[in-house]
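Below: one structure in structure tokens.
As you look at this complex, bear in mind that one protein chain is not there, while each of the others sits in place.
First chain written, first letter: the chains are A and B, and each begins at residue 1.
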Amino acid sequence: MRTEAGAGGAVPAISARAISRRFGRFVAVDVVDIAVARGEVFGLLGANGAGKTTTIRMLCGTLAPDGGSIEVGGVDMVRHARRARGRIGYVAQRWALYGDLSVRENLELQAGLYGLGAERARTRCRWALDYLELDAVAEARGDALPLGFQRRLALGCALLHEPDVLFLDEPTSGMDPLARQQLWDLIYELAESGIGILVTTHYMDEALFCDRLALMHAGRVVARGEPDALLAEPLEAPILELRAPRCDACREALARLPVVQEIVPGAGRLRIRLRPGTDVHAAIETVRATAAAHGALQASLREVAPTLEDVFVARLEQVAA
Amino acid sequence: MKLQRVRAVALKETRHLLRDPGSLAMMVLMPVMLLFIFGYAIRLDVLEAPIGVFQEATDGVSGELTAHLDASRAFRVSARYDNRRALGDALQAGHIWAGIVIPHDFARELARGDARIQLLLDGVDANTARLLRNYARTMIGEYALRQGAARPPLVLEERVWFNEARESRYAILPGVIALVMAVMGALMTSLTIAREMELGNLVMLCTTPLSRTEFLCGKLAPYLLIGLLDVLVAAFVTTTLFDVPLRGSLLALVSVSTLFLLVVLMQGALISMVAGNQMLASQMAMVSTFLPALLLSGFVFAVQNMPRLLEYITYAVPARYYVTLCKAIFLKGVGPLLLWTEVVALVAVLLLLAIATVRRAARLGLLP
Partner (left out) sequence: MIALLAESAIRLRALFRKEFRQLLRDPRMRFFVVVPPLIQLLVFGYAASYDVRRADIGVVDPVRSEQTRALLGAVTADGTFTAFAFADMRDAARAIDRGTVRAVLHFSPGFDHDQRVQLIADGSDSNSALMIVGQLAQSLQRAAGATAPIAIEERAWFNPNLEDRWFFVPGIIATVLLISTSMLIAMAVVREREIGTLERMMVTPVARIEFLLGKIAPVVCIGIFDVALVCVVAVFWFEVPMRCTVWSLTVATLLYLASTLGIGLLISSFVVTQQQAVLWMFFVTMPMILLSGFAFPIANMPEPAQWFAAINPLSHFLYVLRDMFLKGGGIADHAMRFAAMAALGLGAVAVSALRLR
């Protein structure tokens, strides 16, 4: 059981207390607390416009919070900005390195920017090329690299100065499943070496890989905790799953049922989210009847455990209410 | 401020430049090209201008006047016409730039000391017309003297200092260097910073311990070097190829150029940050550096010839001071010490720009 301070009660890699930020009259981030422990993989989820990006920019130090405080390894981000930035690594969502410089030259630039001495710079660049398997392309131009290599290079650049915390903004977007898996293996390795990692992602299955999660909506954190704990919470709205060879036809009819909140189609099945407070057994009967009436005869229908996505959708609906 | 970080940025910038040798070559060749154009092609004086003459009478005196005009460097009697309409048509069509009508009673009136001739000018190019008019007056005055007219009362000795040969080239070329510096400096730096903003590199830089002054210094350093190289190349071409004398010291030229370069580089950086993308930055740079450098710096059009309001505006144009300094160093052999007011003005502009630039850089998200 981890405490908010992180594993072993040590100083968190990064902790943000009650930070907020507004742009004009629009409140982008509304009193948010986030703490990432050393060696922990923290997932930050939320739709575009939920305040994720603004939060990350504040955590990285590129945007000053209107209120609250941020500490990186105990160093205040605002008061000792330079030192704090020296402990952070950041991998942007889109390619933000230099396309006309080679892999090695990009690494050298980063080493220089972080003030690494000549000897240490050499060692660390060597390490990065090795650890991230970029040796073969060390002299290749940045814009000539395929996506996976570009991501690895960005990661290498972010790790050169041995940061306490690493920010990965949608690290696997656009990657194939195998490459995604490899990257997550890498993330776990890095976490084990003691770095605190904050990941943003849209993929729900990746959310499950994290040690802890926070879901943001309209500038606030609306759900927080370990994935298992979140999944274990009983939902107000039960979820049924209908499996049938041709269930598409009955979808519209089912959607019109008063007990049905939402239908999420899938391959060969329908996930049916019922309205909060519905009696499950009565609902099952109604749904089965309607499905049969519209051609889904050999339908298997049962209540299923909620996925993380369901949990979040429910939470968001709660907030909206 | 850590030198290592500045060096890292400057090294990166240099690598960008070296990866694009075409652009680098152009940056160095641009001044040469402009010097060639201004040195060889552009001439503000008038030589062998085609004029037409209509002598109403074919007597010796009228003929002598025509011959006198033809013999001058400024004019070339390209055609003689025997009626006014033909002369007019030729002027309309642009075959001749001026027409002279010598009346039939010219010889008799000249003997009485009261002669008249008519001078028709093609006014489309007002400057050339004016020059032709002045030459005509001088030539005709000379001719009158030769015919025994009274000497003018004053003995005037005309001297043109610094440019005895009265070559328009001498006057223009030192100013060309200023034009080049003004444009290249601002154009190049305005694009380079906007590029980082546009392509998203700034996002990454903002998460590093890089400070804004380190960033600016590192970005501008290579362009300062290129600019100085340009100055040296330009000075070399101007003095060796075009025989414009460098009567002042090279050191004075280099130090003054460095100061001006810093001003334009800073200008470019400011434009860059205000624009945020390359397209807008280029438009802003062209308008705010090229035009003032060309029109308001005294490089081609003398400042005092302008209406007062514009003259006051030129005080805000850094190129104006640099042009004055360049001309002084090249042609007059004096240095920045004598023209300390210009130097002070440039320093003042530099300080203002530097403050504005660093303050604007706060919006980039880099450390202070």
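Note that a residue touches a chain if its C-beta (ideal position, glycine included) is under 8 Å from a C-beta of that chain, and two chains touch if they have at least 3 such contacts.
Here the structure is a predicted model, which is why all the values come from computation and not from measurement.
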Contacts of the hidden chain among displayed chains: B
Selected from B:Arg80, B:Lys332 or B:Arg360 as touching the chain missing from the view: B:Lys332
Selected residue (touches chain absent from view) among B:Leu3, B:Ile37, B:Leu251 or B:Ala316: B:Ile37
For subunit B, the residues touching the chain missing from this view: 20, 22-23, 26-27, 30, 33-34, 37-38, 40-47, 91-92, 97, 110, 113-130, 133-134, 136-138, 140-141, 143-144, 147, 149-150, 152-164, 166-168, 170-171, 174, 183, 187-188, 191-192, 195, 198-199, 275, 278-280, 282-284, 286-287, 291, 295-296, 298, 300-302, 304-307, 309-310, 324, 327-328, 331-332, 334, 338-339, 341
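Simple rule for what comes next: only the chains that are shown with their structure count from here on.
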Whole-Å separation of chain centres (CA-atom averages), subunit A against subunit B: 60
Subunit A partner contacts - residues on subunit B that touch it in the complex: 2, 4-5, 7-9, 11-12, 15-16, 19-20, 200-201, 203-211, 365, 367
Residue ranges of subunit A in contact with subunit B within the complex: 60-63, 81-83, 85-86, 88-90, 92, 94-98, 100-101, 105, 108-115, 157, 167
